[in-house]
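A short write-up of the structure that comes next.
A single protein chain has been omitted from the complex, and every remaining protein chain is retained in its original position.
All chains are identified by letter, namely A and B, in their written order; residue positions are counted from 1 within each chain.
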Amino acid sequence: MIFLPESNPGTPPMSDSPWSLLPAASANAQSLDNLYIFCWSLIAVGLVAAIGAQIYFMLKYKKPAHGHNKTSPLTHSGKLEFWWSAIPTVGFVILFAWGEIDYMKQVTPPADAIDVRITGQKWFWTAEYPDVPGAQLNNQLIVPVGRPMRLTMTSTDVIHSFFIPVFRLKKDVVPGRYTVMWFEAIKEGEYPLFCTEYCGDQHSGMIGKVLVVSADKYLEILKEAARLEFDPAKGDKTMADFGKRVYDARGCATCHSLDGSAKTGPSFKGVYGKTESIIGGSTITVEDNYIRESVLEPNAKVVQGFSPQMPSFAGQLDDKQITALIEFIKAQK
Amino acid sequence: MSTQPASTSINPFDENRETDYLRAKKGLMSWLVTVDHKRLGVMYGLAVLFFFLIAGLLAILLRTELFTPDQDFMSAQTYNQVFTLHGAIMVFLFIIPSVPAAMGNFLLPLMLGAKDVAFPRLNLLSFYIYSVASVFFIAALLNGGLDTGWTFYTPYSTQSGTAVVTATAGAFIAGFSSILTGLNFIVTVHKMRAPGMTWNRMPLFVWAIYATAVIQVLATPVLAITLLLIIIERVLGIGIFDPAMGGDPVLFQHFFWFYSHPAVYIMILPGFGIISELITVHSRKHIFGYKAIALSSVAIAVISFLVWGHHLFVSGQSELVGILFSFLTFAVGVPTAIKVFSWIATLYRGSIVYNTSMWYAMAFLWTFSVGGLTGLPLSTLAIDVHLHDTYFVVAHFHYVMVGGTVVAFIGGIHHWWGKITGKMFNETAGKIGCLLVFIGFNVTFMTQFFLGHQGMPRRYYAYLPEYQTMHQVSTVGSWILAAGLFWIMIYLIASLFNKSRAPANPWGGVSLEWHTQSPPIEHNFHETPHVHGSPYDFPEIDKSAGFHAPH
Partner (left out) sequence: MSQAHDHAHGDDDHNPFLAHHFDTMGQQAGAAKLGMWLFLATEILMFSGLFLAYFITRMFYPEMVLEAHEHLSKIHGGVNTIVLLTSSYTMAMCVRSAQTSNTAGIKRWLLLTMGCGGIFMFVKYLEYSAKFEHGMLPGKYYSAHLHGYEIDGLPHIFFGVYFMMTGLHGFHVLIGLAVMTWIYIRANRGDFSASNYAAVENTGLYWHLVDLVWIFLFPLLYLVK
């Protein structure tokens, strides 16, 4: 590999080498890989038959150096035409039927699956675990190995699509309705998860990770990951350190950089204390109350040069977390 | 009947050749108000190639941005607008009008032995409607761009702050141009055939254009209304697509693909037509399975209306509907397979001449087959769930659209170049161009199949580093491809300055367009030709062994 800059830090690689095929980390992926191999064999047979005959004829029936050979008077042949319609048809029917059977498995979740609610929003995912009160993760999904999970998904703005390549599964996440996806992970590890329905500026940034953990430790890990409190054990020395963790966990980073470059929203670098002009004419100084308002009611005042794209975090962030965020933003000099 | 391509053609070095259509009238005005189908064909040709160039350069920018996983020289917004305009311009202003409006206009009346299309003034009107549409697109480009993807999915497209109304209005208008062209061609084929030109004696290119025209007339009105609905949704907020107002965003996808799936066959069928002509003429053999090829175009046209749901397998449509659409999608593969096999069988015991246009035909068989065959995993329900909206789909449709239609189009341009311009190009230069395009193309898009399978989503301006190697290979391929295309453009333009003139029938073709001088006179033929036999009855065919051309 020539260069490998860090991009999208925190997202694990799918596999170790760009040449290796995709790992199969769910029951679905395993059974799908068989179908996939069958499909490609069929294609290979079709391609070799067609292109092989083509190349053979191309070489064999080249025009002689002078003049022309007499050419075949053949204009059609019912028998041939029958066979080359019938044989592909048989292949197609098998492929269709197999695909259908696997598909029905993909869309029929077992009754004992663990429920998760997924919300897509420009441009991050939220996963909520109804069985574990208060457990809410952003851009992260924690999954036990060997237990079926059922995701009920919806969007608050435009269509997104929830895609986990190592599970070979995706489903659109549509505003105004619920779609369902289920899987059973079979391999521990950290894998990427993508948004695959174009949803605007940071569509490419709407990625996260799936953490497949052992079934015994699942609840423990989940509760730990969902706990977003000041915790020296996680390296929080100051409120600002904790704010940084909130910033990462709640997906602020998709829109607000720390290095001064404007993304969808203004950068947090040097923003505290700055005087901003607001759409509509007035100006405002960025201080604690304004930040609190921006988080809870973002479209009340929209900074000049940006569009009202920020979602409200009312109900998702408690006071301590907001205070920590304020401290964190203050620290971005 | 006996065929004498050589004797019926006009002596290439005859200085007394008559004034051809290019020189019949002089001045810019004579072009702007022309109703001559040949001049309109040339004008369309220039226009579509111009947009191919623009949209192609946008593609090169995309690929260059994707050279590294990070943002390089384009912001996310710019990238999104670039891929949207690349797709939208390629589809609405280049590929849909490309073969039908440019080559179809030029060739259809000639091949039928007619003086013009049925409605020449309507034809001119279509061209102007197309021009207005392109002005709208350019206006959208200058007026904040467009960032919805060429599919305009709601509710994103009803919320996006970019020039969606201008661009959809452009596509809406382009649709009318396409409808009128299709209508004109259908009537032309029904009513303007020369005496003796029965349906079974029409060249396959005509059949292909005919089937295309039927789809254009039947599908495009639905696109028109769909785009109108988006415009109204944005302007008045009707609420049929916007879930916030009680609408259904997926409904739009049904509307859109009901047109846009048949539209992919609007794009490819004319390409099939070109390939049928190139393969027979250059292998000096009657086409294999004339009826099967002609009727399979019609079959494809019919089935194409029943498969749109294969773009919605993961949209949340009901399982039963998905299964039905998957099944019907496979059904399209059969008539297509018949065509591919018939072309290959045409080579059998031929006397194949390898000139540039035949090189393109041979390249097409590979690129199109790969493109078509990779449609199979996509139509297999369970597999599409994994591959949908990844680079696999991007690779699939570039293989069929670029490897299929564009390769056929360029091959056709070479085949009829002498007829259209009266000049011949340099064969060696032509073969170099073909080779560059073939290599560049495969390097660019073959890698994308791997990327797609590994999960690389489409419409991403930045991506995970592990995909970098493949993306870099693909980008380098796109540079080779671009070099090939520019090379072609250069030697074709250079050929216009050649002193020598193209013969009337450089390849020994039998169909009627080769029976008039190159370039043709303004009214195509002096006398209405009478047709007595098949357009593929070549003198090299071994008639002693019981030749029965279909009558």
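Assume contacts are C-beta pairs under 8 Å (C-beta built on N, C-alpha and C of every residue); 3 or more make two chains touch, one makes a residue touch a chain.
This is a predicted model, so every value here is computed, not measured.
The chain we do not see here touches B in the full complex. Per the touch definition above, the residue from B:22, B:54 or B:224 contacting the chain not shown is B:224. Across the entire complex, the residue among B:184, B:212, B:276 or B:296 in touch with the chain not shown is B:184. One of B:83, B:255 or B:463 touches the chain omitted from the figure, and that residue is B:255.
Of the options B:20, B:65 or B:116, the residue whose C-beta touches the omitted chain is B:116.
Contact between subunit B and the absent chain runs through residues 1, 3, 8, 113-120, 122, 179, 183-184, 186-187, 190-192, 194-196, 201, 217-218, 220-222, 224-226, 229, 232-233, 236-240, 245-248, 251, 255, 510-512, 515, 523, 525-535, 537.
Note that in this section only the chains that are shown with their structure count from here on.
Averaged Cα coordinates give subunit A a centre that lies 34 Å from the centre of subunit B. Those residues of subunit B whose C-beta lies close enough to touch subunit A in the complex are 68-70, 76-77, 80, 147-149, 153, 155-156, 159-161, 243-244, 247-250, 283-292, 314-316, 319, 322-323, 326-327, 330-331, 333-334, 337-338, 340-342, 344-345, 347-354, 362, 365-366, 369-370, 373-374, 376-377, 379-383, 385-386, 388-390, 453-455, 457-470, 472, 538, 540-543, 545-550. Touching subunit B in their complex are the following residues of subunit A: 1-8, 11, 13-15, 18-19, 21-22, 32, 35-36, 39-40, 42-43, 46-47, 50-51, 53-54, 57-58, 61-64, 68-77, 80-81, 84-85, 88-89, 92-93, 95-96, 98-107, 157-159, 161, 163, 165-166, 168-172, 174-177, 179, 192, 194-205, 207, 263, 307.
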